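Encoded as structure tokens, the structure appears first; notes follow it.
Missing here: one protein chain of the complex. Every other protein chain is in place.
First chain written, first letter: the chains are A, B and C, and each begins at residue 1.
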Amino acid sequence: MTEQAVHAPASLAQRVRGDFPILAQEQDGKRLVYLDSAATGQKPSSVIDAIDSFYRNSNAPIHRSTYALAESSTQLFEGARERIAAFMGATTETTIFTRNATEAINLVAHAWGRDPRTGNIGEGDVVLVTEMEHHSNIVPWQMLCRDTGATLDYVKITDDGLLDADDLAAKLAGGNVKLFAVAHISNVLGTVNDVKALVAQARAAGATVLIDGSQAVPQMPVNVAEIDADFYVWTGHKAYGPTGIGVLHGRRELLATMRPWLGGGDMIKVVNWNDSSYNDLPWKFEAGTSAVAEAVGLGAAIDFIAELGSENIRAHEHALVENALPRLAEIPGLTVVGPGAEARGGVISFTLDGMHPHDVGELLGRENVCVRTGHHCAQPLMRRLGIPATARASFACFNDTDDVDALIEALHKARKVFGL
Amino acid sequence: MTEQAVHAPASLAQRVRGDFPILAQEQDGKRLVYLDSAATGQKPSSVIDAIDSFYRNSNAPIHRSTYALAESSTQLFEGARERIAAFMGATTETTIFTRNATEAINLVAHAWGRDPRTGNIGEGDVVLVTEMEHHSNIVPWQMLCRDTGATLDYVKITDDGLLDADDLAAKLAGGNVKLFAVAHISNVLGTVNDVKALVAQARAAGATVLIDGSQAVPQMPVNVAEIDADFYVWTGHKAYGPTGIGVLHGRRELLATMRPWLGGGDMIKVVNWNDSSYNDLPWKFEAGTSAVAEAVGLGAAIDFIAELGSENIRAHEHALVENALPRLAEIPGLTVVGPGAEARGGVISFTLDGMHPHDVGELLGRENVCVRTGHHCAQPLMRRLGIPATARASFACFNDTDDVDALIEALHKARKVFGL
Amino acid sequence: MMDELYRDYILEHYKEPHHFGELENPDMQAHDVNPLCGDELGVHLKVDESGTITDLAFHGKGCAISQASASIASEELIGMKVDDVAKLDADWLIDLLGIEISPTRRKCALLNLKVMRGAVTGDASWPE
Partner (left out) sequence: MMDELYRDYILEHYKEPHHFGELENPDMQAHDVNPLCGDELGVHLKVDESGTITDLAFHGKGCAISQASASIASEELIGMKVDDVAKLDADWLIDLLGIEISPTRRKCALLNLKVMRGAVTGDASWPE
């Protein structure tokens, strides 16, 4: 490990630790070692305060009212959309708020996948995902295939947790892949996929492409214009933002022709007795009262990331992974799944011989070391790996090598309890 | 007006005004007169603090992790569901969190309305709504009818804004009404419908019944077991709770046989390569990461309502309506739409000759009197009433007769600006 | 009483709008809605061979700002070339009105220009 790799993490984490109120917590005198950011992120004060202040000072219905309070709430809401869109390399028109990444994917599966006018997906067509997908990027496609008669297929992964390029090429060559849906970063393996190249490759084969950026947006620079996917989805709560909000960025031409999926207030222009005309983008896809405070909070989260710099967060987490991987490998019976540090985001899943991940998680939890255990909403991947579950440590900007130390120490202690 | 009617409002409002931080705001020395609670409610400190404290002290992924922080977040989330279910006369299994009322209605339109196995709605069937519905209880049904070949029909209203009982009886007698969807309280007319009787009547005619309780839950006692509808929906942000959360209560047997609508994390048991088995109720209908902080906030909102007592809030707002109606009627050219005080919730919509509602709203806004203007997401109702828009004042527990005074005074002033 | 927004001439145009109504056999026309408030506005145009607007009538329902704006604009638009109308931007109209418009009311003021441009170009987007 280089000097740099040791120092970089410490400095970023030192700078930001104080921004996260929850990190001040102790349990039996042990500081909180939060290594579960891939499941849900912690929130900096600026995000919590933005929500708090919205409700205290600016809460009012958006878009429609003529009094000052309502103008300020509208500006806070649409202003957040503007900053989020700009940060992501998107436009406000193509930046649609959803409840979470899951809902964004379902939106595409319904409004794009089930449109009877276009028949985008039908019998004989293939929806292609990968063996490393999260359930949220599998189950909506299973349902779409069930309802349309299309076939769901999975791009294989290699034994070191990378997409199998040959298998992908072969499947695209079939010529009937209508949609390719793939994670930007795997939430279990940590694999960072080269989505820009994947988009180009799949598009050349005639497929529409959806990228699941749930893990990527908090971890690395993402520019949706450069990636150029048809749909790019992500979720607020993993990106230092609040629960209850996610984002769908779509290609403008697609969104413009897609029919709305949810009906209700705000997404219409004129409601006649028997039909309606629909509002402009992005509101056409935002039915009912929006998650206003959540959008304001997500705007603050994006400000937070932008201030730190996504590339600095990426470098920081990368250094932590480089620090942790060899030290974990030294623990007897511990096996890390997924690729080496070069191709990996801030996520490390592992198994420990003689201990079920649940028991690992429980014993680590007693040391106030918070890791995730289980199938991580990726049962097909678990089946592919031939294991029921893993334990997973994942990093954020506020983690430092002390956290890695605590993880290693807690793992040794856990093994002792089990007499290993 | 009786003595009681004057004093009751003052006392409840006095007790709670201090609980609402936003009411401390002034604009040019004028206190905030918030008369737009039917559009979105203001939040008491207890709700804002519950959200704030969740993010500061308890934020962690729910349901699945083995460390203490995650146990506490799970308990806060499911504990909120328990209190909400109990308050509403429902069970936790039949209390499903959605983004808002709109999404809850769309859930029913998709998971119940479009299930190809049951063919609940098909050609020749009628989906019956009423002329007083909000777009959120119209547009999802328009889309369902478009996709299934069913017919959308509207129960007429009488000139004083009540459901036309003869028309309803005639339409139900047709024998092909498969679904009847109706508001508990109209957001424009203020009409309080006797939903318990409507449910019994429609069920006897063979219809499944959905009640849109968006306006009712914040305003009056609601017990879904007593009302006994098949589906009862409401929305958090109007019930003193946060944005980004709504609730669907469903009849257990219906929910149990309905297929999930959104696919993703949390709503599954086993994900195979080509299909999945689904989780138990209520989680089967909650795909992806839940709006956790929002549920916690909504739990606090329900605690707030429960502490005041829904029947006291109802009496309080009723007294304000009784105070306001005759005074508004004295303003030249002012016409109130909707029924008399007996059949009305805390909502008063009106028009003013010679002034468009937008201009009324703008001029009232300058006096820091916040009312809604426009079609209130009820364009079909506007068409029925033969007007393009109304201004609407709506009450909450914190309003008092000073607020009514301010409204009346601001209306006089607005008329002067227009030389009326 | 003098109001910063509802100036006398605005209210006069609102109460007695110029060129309000419909034209028979218009050469161009368009109709649109402000989705935020439901206000509607339609416009009918007569255009001669040189592309000059020779007559105009608008109709619909709306607030004082939208009606006065349509009335005031119509005076300027008659006699203009349709090609020039296509190039008009939001500032042109806001300047013409001579009042401060808040962000919420901006669409009220601009609805008639949106519809006008829709009539002459087919582009129904909001003027910037």
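By our rule, a contact is a pair of C-beta atoms (placed from the backbone, for glycine too) under 8 Å apart; a residue touches a chain by one contact, two chains touch by 3 or more.
This is a predicted model, so every value here is computed, not measured.
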Partners of the unshown chain among those that are drawn: A, B
Residue touching the undisplayed chain, where the options are A:Arg31, A:Arg203, A:Arg327 or A:His356: A:His356
Hidden-chain contact residue, picked from the options B:Asn59, B:Thr74 or B:Thr243: B:Thr74
Residue in contact with the excluded chain [from A:Val209, A:Val233, A:Ile268 or A:Met382]: A:Met382
Option touching the unshown chain, where B:Leu144, B:Leu210, B:Ile268 or B:Val336 are the choices: B:Ile268
Of B:Gln42, B:Asn279, B:Ser349 or B:Asn399, the residue in touch with the unshown chain: B:Asn279
Residues in chain A touching the chain absent from view: 354-359, 362-363, 373-375, 379, 382, 388-389, 416-419
In chain B, positions touching the absent partner: 63-66, 70-71, 74-75, 268-270, 279-280, 283
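The criterion applied here is as follows: only the chains that are shown with their structure count from here on.
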Computed distance of Cα centres, chain C from chain B, in Å: 37
Sites on chain C at which at least two other chains make contact: 36-38, 105
Multi-chain contact sites of chain A, meaning residues that touch two or more partners: 64-66, 70, 268, 270
